[in-house]
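Worksheet for the structure shown next.
As you look at this complex, bear in mind that one protein chain is not there, while each of the others sits in place.
To keep things simple, chains are lettered A and B as they appear, and every chain counts its residues starting from 1.
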Amino acid sequence: MRSWDNDGFATTGTSARAVIERAQTSWLLVPGVVLVASVFLAPFLLLFAMSFWSQPEGTLLVDPSPTLGNYQRIFSDGFYLRGLMRTLWLSVATVLISLILGFPVAYWIVRRARRLRRLVTALMLLPIVCGALLPTLGLVNLLSPLGIINGSLRSLGVIDRAIPLLGTQFGILIGLVQAFLPLMVLPLVAVLDQVPRSLEDAAMSLGARPAQVWRRVVVPLAARGALAGSVLVFCAALTSFVTPQILGQGKIATFAAMTWQQASLVLDWPFAASLAMVMLMLIGALGVSVAVLRRSLGQRL
Amino acid sequence: MSRFALPAFTALVVLFTIAPLLVLMFSSFDDGRFFRFPPRDFSLRWYHAAFASVEYRSSLLNSAVVGLIATGISVTFGSAAALGLLRGAARSRATLEMILVAPLTLPLVIWAIALLQIYAWLGIGGTLWGLVLAHATFTLPFSVRVMLATFASIDPGLELAARSLGARPWRAFARITLPLALPGLATSAALSFFISFNDVIVSTFIAGSSWITFPVRLYSQLRGQGIDPTTMAIGTMIIVSILIVVGLTELFNRRTLRA
Partner (left out) sequence: MTPYLKLRDVTKTYDSAVALSGVGLDIARGEFMTLLGPSGSGKTTLLRIVAGLLTPDRGTLVLGGDDMTARPAWERDIGLVFQNYALFPHMDARTNVGFGLEMRGIAGAEAARRIDEALEIVSMGEYGTRHPSELSGGQQQRIAIARAIAIKPRLLLLDEPLSNLDAVLRQSVRGELRELHSRTGLTTIMVTHDQVEALALADRVALMEAGKIVQIDTPERLYDQPATAFVAGFLGAPPANLMPLAPHRAPGVVSLGGAEWRPEGVAAACLAGLDRAVLLALRPEALRIVPTDTTGAIVGQLRAVEYLGGERLAHVEVVGAAPETPTVCVRIGHAPPEPGQPVGILPDAVTGLFDRETGAKSALPPKGA
């Protein structure tokens, strides 16, 4: 039952907002929704159709008669399947590492940061604002054989030969975690912000040690945020191509990089479309399973 | 767990997140053609090169033009949509919001591949307006999110108070809500601009040869010739301008709200 009366004009705002005419403001949504629907969402329909087209070898002409050829090629060619597997494992690893690194950071931001909160949040956002390239540029100098890591270790006398970091999956993993960690931290912060501190105090007053408070109270309550963050990081890692391409030195092809190659170098757009569709379907499957998982979480929370 | 474990861990992770940018800034002062650590000599050599290069300047200008126009569209459309979401009918709000922030939730690479084909048909691949349209679209969710939070934080009772004091609705909005939303507008503009300015993921697909932005040029160069230290200097200047703008926005924020 909603109450119309008890909170005055604006303590919650919803009732006062109701006062400002509703119908007259709906048109404000039109430009934005039309832009996204036409420029962003509609192309996905085309993508679906395009993935069934073909482009006879050696030509740039597209044959729009529907065929499953592109998909057959992806799932019969070991090159693409191996690429897909490699990308999946890199993405899962990125998610797990981000979760381990991101959770304490999010908790610290919400509970301890105080004055530093805005600064630290801004710093975590910086990689997003800087795009994919600038951090990658720095990472190359960090990881290269003459770079900061190898250089330091060598001057300290720990190693005489450079550890290969660039051009390895490990190097790519570092780049992916660095690029997408903020996508894990921000949803966790949003969810943890909703958890009143008194719950932790209550658990402690009931005799829970800090570790138990974490395991029994904080982690379960933040599960939604962790889930949201994991999906974001997974999707971002799965479809990233700039970071893997530069840090992998072109030696390690991820699925999205293969897609980029088909679209930008080979210029076989229908095949690129079907590769993109495979990624989209993976994301869709993930989305559905997360929705189911959330529902089961939702019953308890 | 010791009292300092959590702050120390956090500090390390934050350092890890921004380390690449710090390295980039540091290495831009290395005198050598190929960066090595520890560096032999420091110089401003690459900064001189950056200012002297006509090619980089034109691609940076291209990025700025795309960024500015896209930001204008993103902020206007985004603010309007945020207001519409907050004050419009509540029933369809969730769906409409989901549509508006879709570019944030669906991977841009996949979208860009479809856009490639559409742009080819429309003949706007690699043109300024093609880039602007795409950039306005994927920066829109940031404006929508920031402006939603901004408008939601403004007590709607203020506008009602203005009306009860004799202000017509439009005047009440312009005199009360708009000034209070300025920090949010500044934030979404800064966010939209830099995200557009630094975008490589979408631009590399739809950029042709006529309107090449800085990240697109940098990306093709990185794949082909490796790192040109000049770009390190340019990158450092971009990061510094981001920090300056973020700092100014924050300052403006505090001054407006006087809290």
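Criterion: a contact is a pair of C-beta atoms (placed from the backbone, for glycine too) under 8 Å apart; a residue touches a chain by one contact, two chains touch by 3 or more.
Here the structure is a predicted model, which means the values were calculated and not measured.
Engineer: Looking at B:20, B:67, B:125 or B:157, which makes contact with the chain not pictured?
Structural biologist: Of the candidates B:20, B:67, B:125 or B:157, B:157 is in touch with the missing chain.
Engineer: Quick one: say which of B:6, B:49, B:64 or B:180 touches the chain that got left out.
Structural biologist: Checking each option in B:6, B:49, B:64 or B:180, the one touching the absent chain turns out to be B:180.
Engineer: Considering the whole complex, not just the chains shown, which residues of subunit B touch the missing one?
Structural biologist: 155, 157-158, 160-169, 171-172, 175-176, 179-180, 256-259
In this text, only the chains that are shown with their structure count from here on.
Engineer: Going by the contact rule at the top, pick out the subunit A residues touching subunit B in the complex.
Structural biologist: 9-10, 13, 16-17, 19-23, 25-29, 31-33, 35-37, 39-41, 43-44, 46-47, 50, 101-102, 104-105, 107-109, 112, 118, 120, 122-124, 126-142, 144, 146-148, 150-152, 155, 178, 181-182, 210-211, 232, 235-236, 238-242, 245-246, 250, 256, 259-260, 263-264, 269, 272-273, 276, 279-280, 283
Engineer: Which residues, counting only subunit B, touch subunit A once they are in their complex?
Structural biologist: The contact residues of subunit B facing subunit A are 1, 6-7, 9-10, 13-14, 16-25, 27, 34-38, 73, 76-78, 80-81, 83-89, 96, 99-100, 102-103, 105-111, 113-118, 133-134, 136-138, 140, 144, 152, 155-160, 169, 191, 194-195, 197-201, 204-205, 215, 218-219, 222-223, 227, 231-232, 235, 238-239, 242, 246, 250.
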